[in-house]
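The complex appears here minus one protein chain, its other protein chains still in place.
And then subunit A:
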Amino acid sequence: MKCQKKKYRRRGDRRSTMSAEVPEAASAEEQKEMEDKVTSPEKAEEAKLKARYPHLGQKPGGSDFLRKRLQKGQKYFDSGDYNMAKAKMKNKQLPAAAPDKTEVTGDYIPTPQDLPQRKPSLVASKLAG
């Protein structure tokens, strides 16, 4: 998608210049898009995606994207808390499992059995860049 650079003229002229420019530019873009839709469903889908996520980076294969892929699905835990909780478990019951299994936070110390199934989703990171 080309970035339209508008030249700023003197204030008096600007309004008339812009209104003359914009319709022409729009129809050229529209024409190209329509051509693309006819020739390539992929390009139509790309346009749809960019319309929904305007901040999406140009290259999906960039290093940021791949590095997130390398870390995909990793779940962090605190080994200190985990070991203390394991020690305590011998003496008394842990607090009841959080009903919402998608997040293990706060006072509840996770154990391996409680870690939720991970959804390998890049949705958040895709939108971020």
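Worth pointing out:
Convention: contacts are C-beta pairs under 8 Å (C-beta built on N, C-alpha and C of every residue); 3 or more make two chains touch, one makes a residue touch a chain; residues count from 1.
As a convention for this text, contacts and distances are computed from a predicted model.
Considering only "Serine/threonine-protein phosphatase 2A 55 kDa regulatory subunit B", "Mini-chromosome maintenance complex-binding protein", "Prolactin" or "Septin 9a isoform X4", the record for the omitted chain gives "Serine/threonine-protein phosphatase 2A 55 kDa regulatory subunit B", by its UniProt protein name. Considering the complete assembly, subunit A touches the hidden chain via residues 40-46, 48-50, 52, 56, 58-61, 63, 66-67, 69-70, 73-79, 82, 112, 115, 117-118, 120-123, 126.
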